[in-house]
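Complex shown without one protein chain; remaining protein chains in place.
Take a look at subunit A:
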Amino acid sequence: MSLLELDGVSASYGHADVLHGVSFVLPDNGATGLLGANGAGKTTTLRAISGMVRTTGRIVFDGRDITGLGPDRTAALGIAHVPEGRGTLGQLSVRENLLVGAYRRRDRKQIAVDVDYCLDLFPNLRERVGSNAAALSGGEQQMLAVARAFMAKPRVMLLDEASLGLAPSTARRVYDAVVRLRREAQVAMVVVEQNANLAFSVVDDATVLETGRVALQGSSAELLGMDAVRRAYLGG
């Protein structure tokens, strides 16, 4: 059964159309990647799913048409968007950021358990738990953004360029945690990533976008077997 389905989704900012009929299916507990050059529409696709951009076509989440719902509504339904540029709450402490992530939940005890789980997942954050998020390094902020999204207990996480601006080893640690979240917490993933090596460490399949349209779709193995994909995204 599919958890998330995009059917002919188009989106625009003002008068500029950015997506032209993008379709893909994310199965329950699946993980799918969105690949493509800068400006191909990867980020806009995520923004369309979480309702941050004007959208036509059909987006179905868990059997329900969510096209046009705003970000707070889609988040309440179980879609956790980790935006490009992280978007942590700078003047709130690490712990407070995590609690904001759990805003809709009522299970107090389990929230405390999950905060602890996040701090195990990212030991760096445990040392900084009382610091303002703005004082964290870029890598730590990205970890906090992922952890905060997890705190909502989402069905699906939308991960946008989580490696951007990070040292390779830090990016690797963020993705190791994402792999763990997928496995241990059964969170489905839509992963936008420039670094295809990182993306393919998480996803089962991927959609390649070109100027707002689907250019290719296939399983990780199929895509990795294509010379064109390897040349474009894996540096040969």
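Miscellaneous remarks
In this text, a residue touches a chain if its C-beta (ideal position, glycine included) is under 8 Å from a C-beta of that chain, and two chains touch if they have at least 3 such contacts; residues count from 1.
Here is the rule we go by: contacts and distances are computed from a predicted model.
Chain not shown in the complex: UniProt lists it as "Branched-chain amino acid ABC transporter permease", one of "Alkylation response protein AidB-like acyl-CoA dehydrogenase", "Aspartyl/glutamyl-tRNA(Asn/Gln) amidotransferase subunit B", "Cation acetate symporter" or "Branched-chain amino acid ABC transporter permease". Among A:4, A:75 or A:223, only A:75 touches the chain that is left out of the view. Of the listed residues A:54, A:104 or A:183, the one in contact with the hidden chain in the full complex is A:104.
Residue in contact with the omitted chain (choice from A:26, A:152 or A:229): A:152. In the complete complex, the residue from A:12, A:132 or A:217 that touches the missing chain is A:132.
On the side of subunit A, touch with the chain left out of the figure occurs at residues 50, 52, 70-73, 75-76, 80-81, 83, 87-92, 96, 99-101, 103-104, 132, 134-137, 148-149, 152.
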